[in-house]
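Take a look at the structure below.
Note that one protein chain of the assembly has been removed; the remaining protein chains are unaltered in position.
Naming follows writing order (A, B and C), and every chain is counted from residue 1.
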Amino acid sequence: MKINFHHPAPEKTPRIWRSLRELENDPEFEKHLHTEFPRGADVYQDSGLSKRDFIKLMGASIALAGVGLTGCRRPESYLVPFTKGVEFTIPGKFLYYATSMPARFGAIPLVATTSDGRPTKLEGNPLHPFSNGGTDTFAQAETLNLYDPHRSKQITENGKPSSREAFDAYVASVAQSDGSNLAILTEPSSSPTRARFRAALQTKFPKLVWAEYDPLAPTAANAANEASFGSSVRLVPQFSRADVILAIDSDFLNPIETGIGYAQGFSARRNPEQKGASMNRLYAVENHYTVTGGMADHRLRCKISETGEFARQLGLALAAATNNAALAEVANAFPASQTSIDPAWIKECAADLAKNAGSSIVLAGPMTPAPVQVLVNAINNALGNIGSTLLPVKADLVPAASIEDLAAAIDKGNVKTLFLMGVNPVYNAPANLGFKELLSKVPDTVHLGFFEDETGTASRWHVPAAHFLESWGDCRTFDGTYTSVQPMILPLWNGVSEIEVLNILSGATAPEGPSLVRETFNAIAPQATAESWNAFLRDGFLPESAFQQIQPTFNAATASGLAKKGAPAKADALELVFLQSSSVDDGRYANNSWLLETPDFVTKVTWDNVLMVSPATAVRLGIKTNNFGLLGDVAEKMGNDVNYDLIGDIVELSDGKSTIEAAAIVAPGHADDSLSIALGYGRKGVSALMDGVGFDAYPLRSSNSMRFLDGVTIKVTDRNYPIAQTQEHRSMEGRDLVREGSLERYAKDNAFAQTMGMDSHIPPNISLYTHPELNAKDQWGMTVDLNTCTGCNACVVACQAENNVPVVGKDQVRKNRDMAWIRLDRYFAGDSSDPEMLSHAIMCQHCENAPCETVCPVNATVHSEDGLNLMAYNRCIGTRYCANNCPWKVRRFNYFDYNQRPIDELYWGPLAKKGMADSLKMSKNPNVTVRMRGVMEKCTFCIQRIEEAKISRLVEAGPTPASDTPIAPFKVACQQACPNDSIVFGNIADPKSQVSRMRKDPRGYVMFKYLNVSPRVTYLARIRNPNPKMPGADLVGMANGSGHHGDAHGEHADQGHVDSHSDHHTEPAAH
Amino acid sequence: MANFFPKWTNWLPLKVVICAGAIVTFLVAGISYYFTPKYTRVGYEPTQPVPFSHVIHVQQLGMDCRYCHSFVEVASHSNIPTTQTCMACHTQIKADSPKLAAVRESWKTGEPVNWVRIHKLPDYTYFNHAVHVNRGVSCYSCHGAVNEMKVVYQHETQSMSWCLDCHRAPENHLRPPSEIYNMAWHPPADTTQRQIGLKFKEEWEVNPPVTCGGCHR
Amino acid sequence: MNAVGNTQAKIYGIGAEFQSARDLYHAAEKIRDAGFQKWDVFSPFPIHGMDEAMGMKKSILGKIVFFGGLTGFLTAVSLEFGTSSFLYPLIVAGKPTNLYTVPAFFPVMFELTILLSAFTAVFGMLILNGLPRLNHQLFNWDRFKLVTEDKFFVAIEAHDAKFSSRSVSDFLESIGGTNITTIHGD
Partner (left out) sequence: MSNASASAEPAEQLTAEEKQLVRAPLVLNKRTMGWISNYISSIVEAKTPIWWYVAMAITAPLTVMCLAMLVYLIATGVGVWGNNHPVGWAWDITNFVFWIGIGHAGTLISAILFLTRQKWRTSINRAAEAMTLFAVVCAGIYPALHVGRVWMAWFLAPVPNANGIWQNFRSPLLWDVFAVSTYFTVSVLFWYTGLIPDLATLRDRCKTKIRKFIYGVLALGWRGGNRQWRHYEMAYLILAGLSTPLVLSVHSVVSFDFATSVVPGWHTTIFPPYFVAGAIFGGFAMVLTIMIPACAVYKPLHDLVTIDHVDKMCKIILLTGSIVGYAYLMELFIAWYGSNPYEQAAFWYRAFGPYWWAYWSMMFCNVIAPQFFWFKCLRTHLVWVWIIVQFPNAGMWFERFVIIATTLARDFMPSAWGMFHPTWVDILTFVGTFGLFGTLFLLFIRFLPMICMFEVKAVLPEADPHHGEAHH
């Protein structure tokens, strides 16, 4: 029986870039289009990719054109082959290219996964010398940035659509001029090609003002290094050689602050079992909890305004201990102030550093004021760390004008033409400059940006910027390794890269993609050949191109000159500290919903920034961050820690001139009389997604208060603000979830973690029946080393990118419906004013006797022979029983059609717009099902990667025995993203695999052992290395107690079940 | 007064039961047949933009499947040939045939030919061609005798239970590696498909997945 | 003697009315003793001990229901073990499908046993009673309507070997029946 169908021919030009509604010529949609893209909307319809060659890369993809053909029984779809074959491209197979992401601290070396011409996933480049293959959250989220449907798509002039030709003509006309009134404001960059253009332009236009600005740039660190060691000196830390590390206001373990590769070697030294070296010790001095503070063995809560005084006292102590006159000079130059810092802390810390002189590192944060940084340099110098643990290198920093210099030039009327490239000063320039007004004094402004943002709308020209995945470029990593940036896709929306603009500005006629970079490469590479160029692109970097190591001398005179400028801490004043946001950086990721929904490391707040305040200060100021009502108050009186469903008080902060509003949250471990707020939020009028998200702190930030503002006044209003937190409870409640102990305890009994809490006295699990054998050759398992996991979120975003995890929006997060497959639980243990912080990566544990499987009525979740807890979405009917029965609560239910409906129309039912933006469809991993509403989902151990690996093995084996061919090594997404290699995945049936070795580690334990569910995820207990002489050393590593309960929250916990077990804790060996 | 209900109503319940039984049987049978892929998919033979005949190309000219479906051995997807592939021959042979107008048009404009898709698994099902053809499963097993199809149509149901039939008993389909693309292959006279299949299954350790994760991710 | 129904039609039997359960009970005893076979007593409610009074055995419904229940039980066993052991064995929560795990399969067996038993009981009862039967000769007798209210009746059918119109009506009268009526069909 054959049935003939005569489908109408498909449209001649498949309009990939339109949604289905548009195909139907829905007037609603047309209207929506116009409101969403107020400028140039009419042009947008022509500027879709159909015009571009890119469509040819969409080979073998399926253009569904079933709309309106309801008469057919079977909706027809088309197979669209290439017209001409494309080199390397095999439909349905991934291609991997090395590239890198330019970043504030240099670059993140990457390997981009492209699927049928679309980059869908970014991974770290494991070959790169200054990277171990890890990535950070921002790099993981860049694929979404690339496909962001809100990106600007149209060149505009005075708000009206213009064309690339007109813009090029304009730039060419500027290039023809003498450039006497020309200024360029751009971000600091490590790109040698850009430096080349800059040099060329400055030669061409001698009066050119080249200014660089980035709100979070390490300007202070550069200034301090210059004062200490001379110009363009950079210190590259060698954590593998450091026994003691002191971080002052520095979150160096957080890759978004310091970059991938910076903290390399640290995690290896955390292993208590390492051969030939002792475990390192980390001291942290900070005002709010950072991931570094969470990892620290000793943490001092300290106002940022008092870190200078801390460094001064430490410097004096160390100057005495090391007899270093230079340090004494610098420390004495720093103005003293009264603080309440515990002198014992400084004394013992100094003693430990002095004892480990030459094998210690003292670090300050990139934004820490320069006088403090210079003091830190002096301390390192006195300890003999320079050259041993801190390698000085000669970087290629070329001083540029600051934004203040530019502002002064504009004010004087010296600037008539201003190119703003990749910057958004109208939003984020220091408030004292009044940049928006300044900009109106410049007749010709050109804005090159990702969005038609605050600066874009205020400029004459706005030009869409090309994403780094769309453009040619280069950069240097922190150590100077020359690293390539190559495009994965043609610009989706006619984006232009910065070097292309500079190229035209320098007088060249047409941009010549790779040749611009090739020219720089030829200059840098010792013997530049076609082969070395190809190797550069293939590997992503130029070998041995790091900066030269030098041996600078410490210049005590200039250093103390800078140290003199240090600001003494104001007594009894409130300080406001400006933080880099873990989600939006300085605001540039404000439209990235993956990042907005990624919880902050510490507060676990999504979709907002909040003002963090210590518990004691909150009480003093009358800030209440839990307004759960009368019923909650009673529960609180009964001993509950009612910190759920957060509704924070809105407070008004003022420096006397400007006032901002922010919602406050009580942050355990925060320094008293100090307030912290992340930058980059509170943007309005740029895109629908950004509106109403968080609070803008820039109005209080000025040129002399880039890190903190001392002396701020606060007023608590009677208004409330709902805050969306992914984790509502902060205490472990005395449960043995995250297990930790001190190095001393570990030395006594290295398997102490296996007999903690309930595990100390549960009887052996005896089964009534024999479990069915899991008989596959490969048995998958995972270990998570809690000793090196910092909680940096890279795995969370990597999982989201790899597994098409949907974003649900603030309202849904508040309703506890976030969809993350891997979450980082953060617990505070101990007194809430100064607790210990623990991070716990939780994903599906793939229990061999999974409780979720037995309760599913339709067999939608069953076990595979290789030990995976499978989830068949197409079988799931959504009873949610499995999630209820999961002890880890890792199963996530699609309460709405998060993929198909806009997050602000979830409740509209069928009236909501249906369908995903076409560009977002391109960002999806084609190997993972996009889940519909009403189904359960969860971590699958990246089954798509497992299956691909198994299939590749069989393809390779062909007609030979399968077992003769091994499975090629592969990593799961979270493992691959982890900058500290804390997550290890592999075959536990192979005794030689890394995961097998890790599982046998005496620190290894499985959670909820008494349930006998046999999880496939093993956690390696956290080991702390306290200095026994330090104040509070007896509390370090005691989160689960050792005869003592560090987790003191909740009376019932103390009086009830926990204490009854405490005897077991003290003598685990008795069992 | 007489009975309210006439006498014939006494037989009514029995008749109702019999009719209801018949209707239910008919409905169940009808639904289970007409809602299965066997009816809705098998035999689907849409008109293609180019009247390409596998009979001419495979049967008469003896071309190998892999000449056009060139990546079937390496990729999950068995690619449809590019216009370039068609034009490799058809610039010389039948260069002016009106049947090939669409191909020439595509070659000229660069717009690809839109072939109507026949075999379509749901989005949540991940089928991999490479692993099947490399491990002894012929094109024939899933696509039927394409070499005899003037116009391609769907030959097998390709439903989940159909997949499982083979995954549970691959011996019914395994072939010598040299015969994968031979649509007309039959087991040699002195043996049966099953014997051959069992031999290969054991030799190559063919153990196809039958749990969800094999196909659903 | 009254006659109801179509007097041209065949006689169904002769009915008599009684005023109380006690009267009916004793009348039944007498009819039984007189050796009639095809007869019945009618009452608004089941009368305790009437089965003995009429000389009837226990209903066989119970035995039928046993087989109905057994069918349900076997259906469940084959459904559960057939699907999870033979048709598509899957590894679920590390639990085998064998004798040790029967408890997990028990609830469905139980429920299907009950379900099929209940169906058998109700439909078996209807079939044994010849219901539904909307048309019946007795309904031709208007007074018979009171049987669902508070009156009691006896009817001896014409099929009975000992039936003869004269003697039966006399007999019924002799045991206390009133309103003795010959009932014809439609």
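Keep this in mind: a contact is a pair of C-beta atoms (placed from the backbone, for glycine too) under 8 Å apart; a residue touches a chain by one contact, two chains touch by 3 or more.
From a predicted model like this one, the values you see are computed outputs, not experimental measurements.
Enquirer: Considering the full assembly, with which of the depicted chains is the omitted chain in contact?
Expert: Spelled out, the missing chain touches these shown chains: A, B, C.
Enquirer: Any idea which of A:Pro514, A:Pro699 or A:Pro887 touches the chain not displayed?
Expert: A:Pro887
Enquirer: Pick out which of A:Lys624, A:Arg933 or A:Lys1009 touches the chain that's been left out of the picture.
Expert: A:Arg933
Enquirer: Which of these, A:Ala616, A:Val716, A:Met758 or A:Ala949, touches the one chain of the complex that we don't see?
Expert: Candidates A:Ala616, A:Val716, A:Met758 or A:Ala949; residue touching the omitted chain: A:Met758.
Enquirer: To test your reading of the contact rule: which positions on chain C touch the chain that is missing from view?
Expert: So the residues of chain C touching the missing chain come out as 19-22, 24-26, 28, 40-51, 53-54, 56, 58-59, 61-62, 65, 79-80, 83-84, 87-88, 90, 92-93, 95, 101, 104-105, 107-108, 110-112, 114-115, 117-119, 121-122, 124-126, 128-129, 131-136, 138, 145-150, 155.
Enquirer: Residues on chain B that touch the omitted chain in the whole complex?
Expert: 4-5, 32, 36-37, 157, 159-162, 164
Enquirer: If the missing chain were put back, which residues of chain A would it touch?
Expert: 628, 631-632, 634-635, 638-640, 642, 644-645, 727-729, 731-735, 737, 757-758, 812, 815-818, 823, 825-827, 840, 842, 851, 853-859, 862, 875-881, 883-885, 887-889, 891-897, 906-910, 932-936, 1008, 1010-1011, 1013, 1052-1053, 1056-1058, 1060-1061
In this text, only the chains that are shown with their structure count from here on.
Enquirer: Rounded to the nearest whole Å, what is the centre-to-centre distance of chain A and chain C, using the mean of the C-alpha atoms as each centre?
Expert: The computed centroid separation for chain A versus chain C comes out at 79 Å.
Enquirer: Rounded to a whole Å, what is the gap between the Cα centroids of chain A and chain B?
Expert: From the centre of chain A to the centre of chain B is 46 Å.
Enquirer: Please report how many Å separate the Cα centroid of chain B from that of chain C, as a whole number.
Expert: Roughly 58 Å, centre to centre.
Enquirer: Going by the contact rule already set, what residues in chain A reach two or more other chains?
Expert: 862-865
Enquirer: For chain C, write out the residues touching at least two other chains, lowest number first.
Expert: Chain C, residues with two or more chain partners: 90-91.
Enquirer: If we count contacts the way the header does, which residues on chain B are in touch with chain C in the complex?
Expert: 1-10, 12-13, 164, 210-211
Enquirer: For the complex, which residues does chain C have touching chain A?
Expert: Against chain A, the touching part of chain C is residues 90-96, 98, 100-101.
Enquirer: Would you mind writing out the residues of chain A in touch with chain B in their complex?
Expert: 1-7, 9-10, 12-14, 56, 59-60, 62-63, 73-74, 76-85, 90-93, 862-865, 868, 870-875, 927-930, 940, 943-944, 947, 951, 954-955, 957-963
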